[in-house]
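Here the structure is laid out as structure tokens; the discussion comes afterwards.
A protein chain is absent from this complex, but the other protein chains hold their places.
Each chain carries a letter (A, B and C) given by its place in the written order, and its residues are counted from 1.
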Amino acid sequence: MTNRPLGRSLRLGLIGAGRIGTNHAAIAAHHVPGARLVAVADAVEIAAKRLAAELGADAVTTDELLARPDVDGVLITAPARHHADLVVSTAAAGKHVFCEKPMALTLADADRAIAAAERAGVVLQIGFNRRFAPGFVAARAAVDAGKVGTPQLLRSLTRDPGPFTADPARIPQWTIFFETLIHDFDTLCWLNPGARPVAVHAFADALVAPEAKAGGHLDTAVVTIRFDNGAIATAEASFSALYGYDVRGEVFGSAGMVAAGSARTTDMTLYDADGIHVDTARRDTDLLFSAYVGEIAAFVDAVRAGRPSPVPGAAARTALAIALAAIESVETGAPAAVKA
Amino acid sequence: MTNRPLGRSLRLGLIGAGRIGTNHAAIAAHHVPGARLVAVADAVEIAAKRLAAELGADAVTTDELLARPDVDGVLITAPARHHADLVVSTAAAGKHVFCEKPMALTLADADRAIAAAERAGVVLQIGFNRRFAPGFVAARAAVDAGKVGTPQLLRSLTRDPGPFTADPARIPQWTIFFETLIHDFDTLCWLNPGARPVAVHAFADALVAPEAKAGGHLDTAVVTIRFDNGAIATAEASFSALYGYDVRGEVFGSAGMVAAGSARTTDMTLYDADGIHVDTARRDTDLLFSAYVGEIAAFVDAVRAGRPSPVPGAAARTALAIALAAIESVETGAPAAVKA
Amino acid sequence: MTNRPLGRSLRLGLIGAGRIGTNHAAIAAHHVPGARLVAVADAVEIAAKRLAAELGADAVTTDELLARPDVDGVLITAPARHHADLVVSTAAAGKHVFCEKPMALTLADADRAIAAAERAGVVLQIGFNRRFAPGFVAARAAVDAGKVGTPQLLRSLTRDPGPFTADPARIPQWTIFFETLIHDFDTLCWLNPGARPVAVHAFADALVAPEAKAGGHLDTAVVTIRFDNGAIATAEASFSALYGYDVRGEVFGSAGMVAAGSARTTDMTLYDADGIHVDTARRDTDLLFSAYVGEIAAFVDAVRAGRPSPVPGAAARTALAIALAAIESVETGAPAAVKA
Partner (left out) sequence: MTNRPLGRSLRLGLIGAGRIGTNHAAIAAHHVPGARLVAVADAVEIAAKRLAAELGADAVTTDELLARPDVDGVLITAPARHHADLVVSTAAAGKHVFCEKPMALTLADADRAIAAAERAGVVLQIGFNRRFAPGFVAARAAVDAGKVGTPQLLRSLTRDPGPFTADPARIPQWTIFFETLIHDFDTLCWLNPGARPVAVHAFADALVAPEAKAGGHLDTAVVTIRFDNGAIATAEASFSALYGYDVRGEVFGSAGMVAAGSARTTDMTLYDADGIHVDTARRDTDLLFSAYVGEIAAFVDAVRAGRPSPVPGAAARTALAIALAAIESVETGAPAAVKA
């Protein structure tokens, strides 16, 4: 990492004014000390204009954004298939990069993106938000402090809030691995520090929208992963949890266990004639708000301090390698090796 | 305590075949090693006959029961106003006594009952069930181990499961103090070992059945108690918790806090479109089943081992003194001293 | 309320650069959309300069701050004894006021402050942070939705994190009522909407620093409050909870109960050879961070929208009246009436 400390606020541009882009833009504009949002680009011009106006930024094209001298860093929140190319062009423009997951859909693209950032000497951070959720942060700290001992069994799950109302035909095949479980794959590697994933087995199905299975749609999956330190991990996902957004993790080891994640929203509990009740979060942007703030703040801090990214491109590559092995396992019906 | 060890099973009689008597009789018959239920008495002959038949015991009159040589100990579960007299006559008959709370309604009666048991050299145990509820047992153990430090703030509450359907006119005045809060008064003293209650203030009202207030009925109360070690305790009761039976305690001290009690019945949690849900206990005999077993087992063990009672008559007297001070506070509108 | 909507960001000044002032200033500067911190004043010039420099604001005197035309609103975080006078002068300067609790130490001062804000047509909001803590917000929403029925028993507690290291001689007498329990008094009124407190009883002592009791120091208190709808509330405070900052509330009513507040910091749980463990918050500014953001955001939103304050001066007056009655109860040893 060759970037130098930045003696002032970081000026950010954003590419991709969709749902998560809107979330990240508002956080960059209002909730991160030391950052300012200056420009927003989107393939749909009206989307860029609307979001930019709301946050006091300029609506621009992607080319204009990358050419602006007053943009120090870029948040890439465009559709996944464009991520790798955008990382390459953003880095080539000399701008620091925060890229939503997945950074790439092939290992070649991942290598290309990582190389571009290294060549340009810019920070490259991936949007693996769990690493900034307070409970997961505390879990990792406990692992680092030796409180769990050597990890032996791990679990990470992501269940999107239901009901599922999307059109399965418009969801790219393997999305459950590339976009949903990619979080869990990274989380499991991050919570098992120093170990490498070596083999993967996956069972997957279309249980939420079974009628779409013939078209290749998958919405439910369980992936087991063997690490080179012996640990066995389970990653689990569903596209439709009727009770809300559910993100949890567990590390069991030779000395104990840590568990992180809870679907509850507040510390309020209601007791009535039907029992005891707690509210759940319906959106990732509610459940993980502080994680989203934390990851962008960490990106801003890394750039300003001239420090390496806390979630480097290599993490995206490793998680991708697991996703590709899981897909291979679904296709062959057998366990698959994780490519180095 | 002069009773000698008993080299065999304890043969029990029971006086009072009402709701709690039925509960205790079944526990004595089926769930306590080293005990047998041999006889049941009740002022209502048919009640005694029904319960005795169900449990394979004899239905007898109270006089017959006290005269039987094959009865070693007696469980007194008759109405509260008869307790003190029954303790005296049972002890006089040379039988060990387990008496439901309250043991007496006046200090003179309490002294009389205690003296009778001492004179007869029999075990006298009071039915303060919290002392055998696992969470409360663990709380007291933590206090004894110094984990809380010196107790400074305590809380105990009892909320009976609603809806309240009794006829307030048939409930004796001050029942909330004599029969409900008496549990909390004992719990607070027991969780603040070695300290003596010195002053009491009470606010009380008829909020569940306000139409009955004119007749002296009270169903909601908050009592604060000062102890001679400085600790301040709060006891709270309601006759109608719609969510079920609620019994909780808390001890806060110079080194920490312990909390005990939970309305939940099992470790099952349901997550659905309305949030997260847990079931609650609707009856004391569900919530406190293991406490009821534990207290009768402790009585049986004390008698068989020739050990003193773990919940002696003195405990009943102290709790009663607090109840009487609380009643005085309600009547005068001012704090009242606890009589030694 | 006569203030008109503000068509732009709110420019804020802050008076009092101590611990809580530093917290509020950083929140105003970084975490509240639609607000900017422009000036900081403190009786200790160096404190104002340091904080102002850190946040990119001007260090000024209080008089200068009130005279600045580019200050729309003022956050008063000076010592409590100056609050009422500062509210009056700030309102007289035509600026909106956010005043930390307690707003005043006498009812006359409270009336004077409220009248000044009304006369000036400015928003006056009090820093009762519980009203913005997510769990308490949800609890009040449940009360408003009728899920608890008519409130009958309430509880609110505040335990400051220990160990207690302050010099008791430098803490004004009655601080536990004026500065700590004032939160609980407001919370209890707010969670029992529409009811008025009528009578108060208090037990209080110096249990944390008993050697300071002779000097009038009190650090532990339990206050019971009667409301005109029959509800009985308990407020409890300690200056030293070794396990961290503890803020909880409970409303029990004819239909159920809500409980809010938890000392835990994250959703991480550790299981090891000693059992199950959860971390606690050590500072109010950690435990209540989102509440602090929320209350300042609500103040900013009220001013910008031309809406009345969600925590008006009248709330401060009612809580103060309870505090004064509690102090009277401690002094007389008898319950005291709450002055209207």
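The definition used in the following text is that a residue touches a chain if its C-beta (ideal position, glycine included) is under 8 Å from a C-beta of that chain, and two chains touch if they have at least 3 such contacts.
Source: prediction; values computed, not measured.
Enquirer: Looking beyond the chains shown, say which of B:L6, B:A212 or B:A255 touches the absent one.
Expert: B:A255
Enquirer: Touch as defined at the start, partner being the missing chain; which of A:V32, A:L105, A:V143 or A:M257 qualifies?
Expert: The missing chain is touched by A:M257.
Enquirer: Which of these, A:L6, A:L107, A:A166 or A:L242, touches the one chain of the complex that we don't see?
Expert: A:L242
Enquirer: One chain is left out of this view; which of A:A26, A:A166, A:I232 or A:A273 touches it in the full complex?
Expert: Touches the omitted chain: A:I232.
Enquirer: In the full complex, which residues of chain B touch the absent chain?
Expert: 29-33, 134-139, 142, 147, 255-262, 265-273, 279
Enquirer: On chain A, what residues meet the omitted chain?
Expert: Touch with the absent chain occurs at residues 149-150, 152-153, 159, 199, 201, 203-205, 207-208, 210, 220-222, 224, 226, 230-232, 234, 236, 238, 240-243, 246, 252, 254-257, 333-335.
Enquirer: What chain C residues would touch the chain not displayed?
Expert: Residues 241-244, 246, 263-264, 271-280 of chain C touch the chain that is not shown.
Just so we're on the same page, only the chains that are shown with their structure count from here on.
Enquirer: Give the identifier of the chain nearest to the protein's overall CA centre, each chain being represented by its own CA mean.
Expert: C
Enquirer: Validating interface symmetry: for the copies chain A and chain B, is the fraction of residue numbers used by both over half? Same or different.
Expert: same
Enquirer: Roughly how many whole angstrom separate the Cα centroids of chain A and chain C?
Expert: That pair's centroid distance is 38 Å.
Enquirer: Just the number, please: Cα centre separation of chain B and chain C in whole Å.
Expert: A distance of 41 Å separates the two centres.
Enquirer: With chain centres defined as C-alpha means, what is the inter-centre distance between chain A and chain B in Å?
Expert: 56
Enquirer: Could you list which residues of chain B touch at least two other chains?
Expert: Answer for chain B, listing residues that touch two or more other chains: 241-243, 246.
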